[in-house]
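Here the complex is missing a single protein chain, while all its other protein chains stay put.
After this line comes subunit A, so read on.
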Amino acid sequence: MADRSGVPLTGKAVFDEELYGGAEPITGFAAVAQDVEEDEVDEREAAVASKLASYTAPKSVMADLPMQEDGDDDGLLQSRRIVDRESEYSRRRLNRIISPDRNDAFQMGDKTPDARVRTYADVMREAQLARERDNTMKNIADKRKAEQEAREAELAALDAVPTKASGMAPAAPPAGSAAAAAAAAKPGGKRSRWDSSAPIEAKKAKPASEWDAVEATPAVNRWDATPGQAPSETPGRIWSGGEATPAGGSRWDAAEPGAAAQPKRNRWDATPTPGHGFGAGPSETPAAGKRSRWDATPAMAAGGATPAYGGAMGATPAWGAATPAGGLGMETPTPGMLAAQQAAMGVPMTPEAYQQAKVEREMDERNRPLSDEELDAMLPGASEGYKILSEPPGYEPIRTPARKLMATPTPFGGTPLYQIPEEDRAQAYDVPQQLEGLPEMKPEDQQYFGKLLKDVDESELTVEEAKERKIMKLLLKVKNGTPPQRKSALRQLTDKARDFGAGPLFNQILPLLMSPTLEDQERHLLVKVIDRVLFKLDELVRPYCHKILVVIEPLLIDEDYYARVEGREIIANLAKAAGLATMIAAMRPDIDNVDEYVRNTTARAFSVVASALGIPALLPFLKAVCQSKKSWQARHTGIKIVQQIAILMGCAVLPHLKSLVDIVKHGLQDENQKVKTITALTISALAEASAPYGIESFDDVLEPLWKGIRLLRGKVLAAFLKAIGFIIPLMDAMYANYYTREVMVILIREFQTPDEEMKKIVLKVVKQCVGTEGVEPEYIRTEILPEFFKHFWVRRMALDRRNYRALVETTVEIAGKVGCSEIVGRVVEDLKDESEPYRKMVMETCDKVVRALGTADIDARLEELLIDGILYAYQEQLADESPVVLNGFGTVINGLGQRAKPYLPQICGTIKWRLNNKSAKIRQQAADLISRIAPVMKKCDEEKLLAHLGVVLYENLGEEYPEVLGSILGALKAIVAVIGMTRMTPPIKDLLPRLTPILKNRHEKVQENCIDLVGRIADRGAEFVPAREWMRICFELLDMLKAHKKAIRRATVNTFGYIAKAIGPQDVLVTLLNNLKVQERQNRVCTTVAIAIVAETCAPFTVLPALMNEYKVPELNVQNGVLKALSFLFEYIGEMGKDYIYSVVPVLEDALMDRDLVHRQTACAVVQHMSMGVAGLGCEDALTHLLNYVFPNIFEVSPHIIQTTTGAIEGCRVALGPAVILNYVLQGLFHPARKVREVYWRLYNNVYIGAQDSLVACYPRFEDDGINSFRRHELDVFI
């Protein structure tokens, strides 16, 4: 930046940090995520919550802007990349660094480790340092905050004084005052510590007494501490071995605005401090001395903070040199920044960045403001009677911050709209290069696989290089290849894992997994590679344990279930391969890491280790960690590990419950709130996992818990209540009663909490307490109910889905104790509430309560109120999808039974009226209601009313809306079902012909209800309809065999059976047999099922002759259809089949000798079903005969026929006994050809598994062989 005193006229646009927010939201984000995480209850909730937080907060949206732009550039397609769907919290995984290899203590033996190797001690020391630094920072920030607050008053006075700074720069005037305003308004507590630095520095001009504080600013340290990271070519950030902490990376970058403001204090020093790393930097500019306090913020800080970030770098090479480029690279690269950065450093851009920069430039160009000439050309001018108005006086163009931020400065001069790509063969960015025998490489892959593009002579490579190249090729194949390529590459990687060695493998795989452009599928594949390789490498992975964990741990909190499972599996395998000691050594330093994200994932990983290696192995370690005196973080994480173990392992914690509770119990008295909270949550998780056992293990925590709830407030209290809620159900009745009374006082107090989370927990705890045995109804009635209804049964509760559900569940639980009428009586008035969601909630509660408890204790008055309310709710409901009101209506009416009689006429009147309503939804609801209350109407002897409704429905069969028509048919079905065929009005003979055309309707709901109705009529009242009509229906039904819905096909097939029974099978059978000739497979299959069903309902002898006759048709489909029908037939008729076996044997003989595979296959299926049906019924001769035909098929290769052949042989084993099959099988068990033996042993094993015991008597006799005695003398014993 050339001139720091103002906004430059040319070059980059510069924004006021104070006004436009600068980089602060980035840190603001972290704070949000952390808070959310702390009170997370389970990971799904956390995911949802953190997402919500990032969408709602306007500040965070601001911070997200660069990110979103990034996404847009990729095109309009839905991105499949993981980063794009991740929450901000999960994205913190990218901040982690793959640490260097660690020493494997087991390999070293007694030797002292090499100084260059990182040992456990080194890592621990680094973690310690990081923590101390974090503490120091926090103290400093606290101190500053205090100072700032002290200065607020002073400043207020100064605000009134006008300065001439307002004239300094065109953009500055609003900025100056806004900066002051913002500084004054800022409460300090809200912001995170980093962003507070800028405003403070801005005000530093005044009090000289603040000198010490200035000296104490962490800026200097910060620079020293910045990781000395070389700009590595991969953004995968392998740590190149600097001394500083691995965790700090991005934080230091975020701190830059503060640091950037630093030089201002040099005004007071007069000389720049060399230690700053700015060199002869900005502090020497003459402008710095002139500036007043008000302009202190703009240009300078903007360089560091706004999206022009990278731009600033480009402009001032000094910056580029001073700022460790490695640190910069760690930021998620925004296109502009990348481009500028690379341009500044003279690095050729990656194709990705190039592409993005190009798109960006084009966007800018296309969206630039129109010039006057262009406007003149577009709009009609003065010649046509128009005139150009001048802008009104005082007009200022709107420059909203958002729009300004969007207007990314064009990084390069000149804006080519479209350029013909240069013919530069050396660097073809746009065309993905393809290598011989390798899959396509995406642009973003080039940084990892770029080496493959270079032409090298394989023979000149060293062994190491060759290995690296080989691994690279295989990985590329796994990542981008076709399935076969992938498969073989995966196999090679697995097979050669030990040859390649752990180092070279992981050094390539892990950076790939950290790549920000990774997609789900790619991650899955790479994780699979790790999994396979782990098995092979076994103890060789030890030095890489931590690296792998860094990459895999984020999977444990992924929103995708399968990713979580995958992560768990890998970590479990890793634990088994590396051993407990190594795992602990690798993860111990992360336990008290300063970053909450790292601790969270580490805790989860530890719980997986516990489940893999057993809880007892981990107990001593956990005990030590949970009692750590050094840092609360360690205790927090230790306790969290126990929580995660409980969540992960469920009731498997029971054997160790006592020790686990002992380990965490002291956390309840910890001085740190967070530790207290997590301890309570852990105890609730343990209690939940061990329910209903293990109360004795919780003895020690009862007292602190109950004491705690009296003393605590807020989040901690919520956690404590939650723990109590889960412990009470484990107690004996007596204790439960006592403790419930104790806690109820607090719960009732918390009923009025405004905190949503607390509300949910309170509801849950009330539910748990009330559900416990020892709590008496009277107590609930007098103590809990009044307050409960006062605070929870309000409209607001119905608006949030989760509150709604919790409230209904709790109320139903209470009703279980105090009885139906108590609860219904309290809510019944609200059925007439004006808020629909609230009415629904009331309705659902009534529904569930009545369903659970019946209506016995509802008195006449309440009954009236209830029906009245329900009718009101039913009539008032807007047409929506949810069936809540309908269900409630049905349940209550059915619950009342005969008591509903007086209300039925009124209800029916309403229904009739609504059946003619204009709105389709209302008509549908009316029809649905009829089907629900029809049984009750019958019970109340309201047959006349029912019949009348039947007529009304019949008249409505012309309905156009399929949904409504379906419901009407359903209602008719319900009426027919209760009043029977004979008394149905309209009479069946009128009704059915009306239904036939409806069968043609293609809507699934209509089809299903219609076919059900027709089927029922065919079943019960077929005689009312002439046979001709039934035949017509048969033809219609054939079409329905193609339906997608299985229920429809099944109903259709059954209907064929009923019709055949009604009018005799001949005609129906002819129709069906003809249908076997159609092409469509599903249709044929359904037809065969129908034939089998007809045969079953009308006895097989009426069908078999025609069926076997059809086998003569020389057409493959027909013959197979016949066989298939036989197969179903024998399956359905079971042991009735014994009378028909001999008649079908000739057909089966023929089929089993057919050349066509499917013939034999289907015939085998027939044999299987037949033999199973007739086992033990004396048909052995026929079955043995058929088995002789089946047996040669064992050598077939197609899986289907193998399966059916095996099935047939198994069936014969059941029918003929295992001895027969054993004798068949013995022929080939020791055949000289292995292929033959394979088949025979498979059959032998089947027989063996099926009839192990009975085979004992049938084995052949063996003679002793040398020292081996094979004879079974025991079988020769006789008395």
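Convention: a contact is a pair of C-beta atoms (placed from the backbone, for glycine too) under 8 Å apart; a residue touches a chain by one contact, two chains touch by 3 or more; residues count from 1.
Methods note: contacts and distances are computed from a predicted model.
For the chain that is left out, the UniProt protein name among "NADH-ubiquinone oxidoreductase chain 3", "Ribosomal RNA-processing protein 41", "Splicing factor subunit" or "COP9 signalosome complex subunit 1" is "Splicing factor subunit". In the complete assembly, the contact with the undisplayed chain comes from A:1262, out of A:693, A:1035 or A:1262.
Contact with the omitted chain, checked across A:697, A:855, A:891 or A:1246, is made by A:1246. Of A:782, A:1143, A:1198 or A:1227, it is A:1198 that touches the chain left out of the display. In the full complex, the hidden chain is touched by subunit A at residues 1197-1199, 1202-1203, 1206, 1229, 1234, 1237-1238, 1241-1242, 1244-1246, 1248-1249, 1252-1253, 1255-1256, 1259, 1262, 1265-1270, 1272, 1274-1275, 1277-1279.
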